[in-house]
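So that we are looking at the same thing, I have put the structure below in structure tokens.
A single protein chain has been omitted; all remaining protein chains appear in their positions.
Entry: subunit A
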Amino acid sequence: MCCRLRLKTFPPAARHGGIKRPAPGTGIKVHFKDSKGNHVKTIEGNEGDDLLSLAHEHDIDLEGACERSVACSTCHVIISPEHYDLLPEPEDDENDMLDMAFGLSDTSRLGCQVYLTKELDGMTATLPAATRNMFVDGHKPTHH
């Protein structure tokens, strides 16, 4: 693969990934959905763009805390199954981070590690559900 570059070092990291927008109608289409499945935006990218950089370019709320270093899992997205199968297998380090991701599904990937190719045109990337109550269960104050 040409583009599986990993920014394993400290800054400067490509925070905006050097994205150039294709002329409307000519790019690879990606539909972003929120955790409830509602359509957020359909955007167009070029071959080689990664989903995280694209999301940032188009102001979609996808975090990238480690700036594409495969060290945070905040860029986790769920890919449409038919497109997931077209992606190269995740490497060990990506799988290690996915182990820790919230709302993991069978077609989960790190957005910063998904690079567009022509065949991915029409792919959907859904933001995972961050279950609100998971942090507060079980520690309501008890009275003695």
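Just so we're on the same page, a contact is a pair of C-beta atoms (placed from the backbone, for glycine too) under 8 Å apart; a residue touches a chain by one contact, two chains touch by 3 or more; residues count from 1.
Everything that follows uses one rule, which is that contacts and distances are computed from a predicted model.
K.L.:
Just to verify: the chain that's not displayed, which of "General transcription factor IIH subunit", "DNA primase large subunit", "FAD/NAD-P-binding domain-containing protein" or "Geranylgeranyl transferase type-2 subunit beta" does UniProt list as its protein name?
P.N.:
According to UniProt, the chain not displayed is called "FAD/NAD-P-binding domain-containing protein".
K.L.:
Determine which one of A:28, A:52 or A:72 touches the chain that has been left out.
P.N.:
Missing-chain contact among the listed residues: A:72.
K.L.:
Kindly note down the residues of subunit A that lie in touch with the hidden chain.
P.N.:
Its contact residues with the unshown chain are 7-11, 13, 15, 63, 65-67, 69-74, 92-93, 95-97, 99-102, 104, 130, 132-133, 135-136, 139-144.
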